[in-house]
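Apart from one protein chain that is not included, each protein chain of the complex appears where it belongs.
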Amino acid sequence: MVEIFASERLKSLYNTIESYVREELLPLEDKIMHLPFKEVEATVLKEKRTEVKKLGLWAPHLPEKDGGLGLELVDFGQLSELLAHSPIGHYVFNCQAPDIGNMELLHKYASDDIKEQYLQPLMDGELRSCFSMTEPEFAGSNPVRMATTATKDGDDYVINGHKWFTTAADGASFAVVMANTAPEHENKYARASMIVVPIDNPGFELVRNIPIMGEAGEGYMSHAEVCYNDARVPQSNIIGGEGMGFMLAQERLGPGRIHHCMRWIGISERALSMMCSYAARRELKEGRVLGHMQTIQNWIAESRAEINAARYMVLHAAHKIDQQGNKAAKNEISTIKFFVANVLQQVIDRAIQTHGALGVTDDTILSWYFRHERGARIYDGPDEVHKSVVARSMLAEHGLNLKKSK
Amino acid sequence: MVEIFASERLKSLYNTIESYVREELLPLEDKIMHLPFKEVEATVLKEKRTEVKKLGLWAPHLPEKDGGLGLELVDFGQLSELLAHSPIGHYVFNCQAPDIGNMELLHKYASDDIKEQYLQPLMDGELRSCFSMTEPEFAGSNPVRMATTATKDGDDYVINGHKWFTTAADGASFAVVMANTAPEHENKYARASMIVVPIDNPGFELVRNIPIMGEAGEGYMSHAEVCYNDARVPQSNIIGGEGMGFMLAQERLGPGRIHHCMRWIGISERALSMMCSYAARRELKEGRVLGHMQTIQNWIAESRAEINAARYMVLHAAHKIDQQGNKAAKNEISTIKFFVANVLQQVIDRAIQTHGALGVTDDTILSWYFRHERGARIYDGPDEVHKSVVARSMLAEHGLNLKKSK
Amino acid sequence: MVEIFASERLKSLYNTIESYVREELLPLEDKIMHLPFKEVEATVLKEKRTEVKKLGLWAPHLPEKDGGLGLELVDFGQLSELLAHSPIGHYVFNCQAPDIGNMELLHKYASDDIKEQYLQPLMDGELRSCFSMTEPEFAGSNPVRMATTATKDGDDYVINGHKWFTTAADGASFAVVMANTAPEHENKYARASMIVVPIDNPGFELVRNIPIMGEAGEGYMSHAEVCYNDARVPQSNIIGGEGMGFMLAQERLGPGRIHHCMRWIGISERALSMMCSYAARRELKEGRVLGHMQTIQNWIAESRAEINAARYMVLHAAHKIDQQGNKAAKNEISTIKFFVANVLQQVIDRAIQTHGALGVTDDTILSWYFRHERGARIYDGPDEVHKSVVARSMLAEHGLNLKKSK
Partner (left out) sequence: MVEIFASERLKSLYNTIESYVREELLPLEDKIMHLPFKEVEATVLKEKRTEVKKLGLWAPHLPEKDGGLGLELVDFGQLSELLAHSPIGHYVFNCQAPDIGNMELLHKYASDDIKEQYLQPLMDGELRSCFSMTEPEFAGSNPVRMATTATKDGDDYVINGHKWFTTAADGASFAVVMANTAPEHENKYARASMIVVPIDNPGFELVRNIPIMGEAGEGYMSHAEVCYNDARVPQSNIIGGEGMGFMLAQERLGPGRIHHCMRWIGISERALSMMCSYAARRELKEGRVLGHMQTIQNWIAESRAEINAARYMVLHAAHKIDQQGNKAAKNEISTIKFFVANVLQQVIDRAIQTHGALGVTDDTILSWYFRHERGARIYDGPDEVHKSVVARSMLAEHGLNLKKSK
C-alpha cells in the first residue's frame, strides 16, 4: 500500500481484502485454469460473491448508496491491485471489466428505465453485460472508423454491423453497442452513439467465442464475435444522446485504463512473488538454488523497480483524475497505458524463464497470464497510439501542431 | 537460400520443397490449430507423408541407403527452414524432433536387434518414438542431476523414475530413457545410460499429457509426464554402453540445436512475411495502411536484420559441425541456441503486435507460435546456461578457469 | 513539480529558482563547456553565487540557522531537479557534491574545531572540499576492501594510501579521507574511519586530474588521483570516531543517491525538452520536420514515461527517508540508483540521436552530458551491486538468506 495515497477507509479495508484474496480466491486458481468457466461460476464463484457481499466488500467502486464502498479512484486502484492477485478477484467483487465501465456509463447517462432494468441488477451482480465496439474490418487504433449503423425506424433504432472482441458477451444480458447514428456527419467524432441491446434480441447473433491464444473460453472468460442483424431496440435505449458515442467512449476509457493498469500491477506483483519464491527454493545443486544466480537476482531487482515505477505512475494518474477529471489526465493515462502493459509482460516473461520448464506448463498460473495478457499492449489502444498521443502533446508545447493522423 | 552454403543437391530440391510446403502444407494450418491432432494425423497427414515419400523427398537427414536424401547438416539446415514454414513440415517429411535425434542415436549406437525392431520402422515413418530425460524434481539446466535409476536384475534392467517433457510419448512406440546405471559413480558424467523402453511395457505409465500454455495436445503434439514403475527391459536395450548417457546426450544435442535453430528461423521468416503482408494491406484510414507507419517499418527492418544474422550464424555453425564435428563447434552451438531463440520470440511478438487484435486470436498461426515457442528459450538448455558456456570458454582463453557450476 | 510532495515553502520558491536557472545559468553553458573551469569560476560563477545569496536562495539543503533554506529531502529533491537543468546549478547554489555530503557529515559528526575551521566556510561557499574513498587497486563495488591506513603516532594519525576519483580535489581546501584505523579488525565493517586532511598537508599529493572521457578538467570539474604519503594530522581530525567509517559512508550515500537521482532527472528533463524542441523545428523536407517521424515520437513518449516514473520513485524514496530514515529506505535507494541512471542514459542517447550530427558536437550540452554522465551507472555503486541488494532483500523475505558476496 502506498500510504501517501491511502485514505483511512482504504487502510481499514486493505488487510481484510488482501487476506480474503489469498485465502479464499487463490485456492480456486486451479479450477479456473482447468475447468469450464461456467461450471466454476455456477458453483463456487456464486458462493464467493455472496460471501463478499456479506462481508460488506462488494463493488468497491460503487457509491455507498448503490451498495458499494464508495472509494475514489486512487483508493480503488490500490484495492484493484490486490484483487488482481487472483484471475477472478475483480469478478468476485463485482468490479470486473467490462461491467464496471458499463455501470459507470449507465449511472451517468442512461434513462431511468434502463437504470432500473439493467443497471440495478448489474450492480447487484444478478446479470452481466458486454461492450461492443471493435470491428474486425477496421483498425481499432482509429476509433472513428466503424461500419455498424443504427438507423431510426419509427420509435426504434435498427442496428446492423459486425463486431468482435465483445468481451464476455456469452452469457451476458445486454450489450452496449457503439453504432453510427449519423455516419455521414462531417464531424467524425459526432457520428456514433451508444445503445443498449438485450442479448436476447432476435437481431443479436453471437457468432462465436473467438479462440484466443489456444482457448475460446466461455461465459465471462470469453471474447465474442457478434453480428447485429436488423437488431431493433427502442430509441430510448440510447445512452447519453445521439452523437455522444465517441465522447462516452473516451470518458469510459480514462478510468478503464487505470483499472487495467492496477490489475496488471497486481498480476506483476503476483508473478514477481512467485519468481522470488521459486528462486528461493529451486535447487540447482547441493546448497545452491536459483536465487544464488546473479541473472535471477537481476530479474528480481529489475522487476521490483519497474513495478514500483508503474504503481506510482498509476496512482498519481488516478489522483489527478480524482482531482481534475479525465481530460486533464489524458497524457498521464496514455503514458501509463503503454508503460505498465510492457512492465507486465516483461515481469511475466522473467517469471516464466525463472520457472524453467514448469513455467510453460499450466501447473502454475504464469502460463495463463502469459497468454491472457499478451493483449494488454493492444486493447484499449495499442502502445503505438498512446505513445503518439503523448508525443503530439509534448511537441505541441514546443510549437509543432500535428493533426491527428486518423 | 544462402548460396555459399548450398550444394548442388540442395539447389535442385529447394524450390520443390518450398512449393510443396506452401501449396500442400500451409492450407492444413487451420486443421492443425483447431482439430484434435490424432484426427488430422490419421487422415490428411498420413496421406501427405505418403505423397512426400513418392516425391522422393522423405527424411532429408537420412543417408540415401536408408531412404533419405543424404544431406549434410548445412544443407539439411536450409531445407529445415523451409519445412518450418508449416507447423507440421518436419513431421510430414519425417525429420521431426524427437524422432530425428533418436534415429541418429540408434543408427550409430544401437544393437542390430534394436535397429531392426525400432530404427527401421522409425525411418520408414511407421512408428514414432520419444525421449525421456528431464525430471520435474531437478533443474534441467544441470544435466547430471537425475533420480531415475536402471538397476540390473538378471539379464534385465529394472527402471524406476519420474520424467516429464517426454515429448510425443502419447502414441509413440518406444522411449529412449536416460537413467542412472551407476548413481554413485564418482565421475558424475559417467552415471547415466540411455535405454530403449517400449511404451507398451507394463512399467511405463503415461501420467498425463502436460497442459502447456493452455493446451495438453495429443499424439505427436504433446509433452508427457511419465513414470517408470519397475519397467523391465533386456540389458541389450542399452544404447552405446553403460555410462555413456551423458556423452550421447551431448552428441544428440549438437545437431539437435541446429535443427531447432533452423526451425526457429523458418518460423521467424514466416512471421516476418505475415507481418509485411498484413502491414501492406491493413488500412488505418483512407490511403494509409499499417506499412506507412515508421514503427512498423522499424520492426520489419529489425526483424530482417536479426533473422539474417541468425541464419548466417546457424549455417556457419552447421558447416563447422560438418567439417570438424560437434565438439569443435560447442561454443557456436551454445551461441546460436540463445541468440536464435530470442530472435524468434521478438519476431513473433512484433508480428502479433502488427496484427493487433487479430494477432492474439487463433485466426492466424501467430498465436500458436507465441504459445508453442515460448519454451525455446528454456528447452535444450536455457539461455542462461548457454551464455555461461560461451563466457567460460572465453574467460579460459584469458586465463580464468571456472569450474562448471554444477 | 509533483504537488503531493510539495511543501508551501517549496511552492513559494519553485518558480523563482526555475527562472533563475533558465535566465541566469543556462546562458553560461557555452562558457562551461569551452573555457577552463577556473577562469569561469573566478569571474562569472563567483558573481552568480553572490547573487544567489542575496536572493536568499543559498544552500537549500542547509538549516536556516546555517544560512540555508531548511528544506526536507523531498522538497530539496524537487529543487535539485531544477538546478540540474544547468551543469553548474548545484555549484552556484552551494549544494554540489561532494561538498553537500561533507557538510552533512561534518555537521553531525565533526568536532567543534573542525566545524569552525572547515564546515562554516564550506557552508558559506568560501572554500571547497573533496571526499577520498575509492582506490584504484580495489573494486569500488566492495566498500570494505581498501589499503589506505591511518596509523596512530603520538597525537596524530599518519595516513598512507592511494586513492582516485577524489572528485574536485584540485583547488579544494580539505579532504575527508576513508582509511583503515584497524585494518585487522575481525569485523570488516569496523576497520575504517573518516579523517579530515587539509590539502596543503605536505603528505597530500595530487598526482593528476584523471583524464575522463577525453577531458581532465580542473578545479571543481575534475576527479583527482591522490597519494597520501605519511600525511600527518591530529587525531581530533577524525569524524565520528574510530571504526565508524563504513557506517558514515552508508549514511552519506543514502541522501547522496537521492541527490544524484534528482540531478539526473533534471538532466533527463532538459535533454527531453531539447529533443522536443529540435524535433519540432528541424526540417527534413518542405513541410515535414523530425517531429512528424513516428520513431521520434516514440522516443519522446518513452522518455516522458521513464522520467515520470523515475521522478515519482525518487520522491517517494526521499519521502521515506524524511519519515523513517536512511536505513528503512535502503531498498528504495538501491532501486532508484540503478533505475534512474539507466533512464538518464537512454534519454540522453535518444536526444543525441534526434539531433543527428549536431548531437555529437559540443555545440549543444548533450555531448557533455553523454560523456560526463556515463559514470552514473558506476559511481556510488554500479547497477549490478544495487540490483543484488534489492534481490537479496526480496529473496530473504521468501526464505533465502544470502550472505553478502563480499
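Observations on the model:
For clarity, chains are labelled A, B and C in written order, and residue numbers in each chain start from 1.
One rule holds for everything that comes next: contacts are C-beta pairs under 8 Å (C-beta built on N, C-alpha and C of every residue); 3 or more make two chains touch, one makes a residue touch a chain.
All of these numbers come straight from a predicted model, not from anything done at the bench.
When you scan B:R145, B:H162 or B:H386 for touch with the missing chain, the hit is B:H386.
Interface residues of chain A facing the missing partner chain: 293-295, 298.
In the full complex, chain B contacts the hidden chain through residues 2, 4, 272-273, 276-277, 279-281, 289, 291-292, 294, 296-298, 300-302, 304-306, 308-310, 312-313, 316, 319, 331-332, 334-336, 338-339, 384, 386-392, 394-395, 397-400, 402. Mapped onto chain C, contacts with the missing chain fall at residues 33-34, 134, 136, 138-142, 145, 164-165, 210-215, 282-285, 288, 290, 293, 295, 352-353, 356-363, 367-368, 370-371, 374-375, 377-379, 382-384, 405-406.
Here, only the chains that are shown with their structure count from here on.
These two copies of the sequence, chain B and chain C, are related by a rotation of 180 degrees on CA atoms, to the nearest 5. Separating the CA-averaged centres of chain A and chain B is a span of 38 Å. Averaged C-alpha coordinates put the centre of chain B at 52 Å from the centre of chain C. A straight line joining the Cα centres of chain A and chain C is 42 Å long. Touching two or more other chains at once are residues 384 of chain A.
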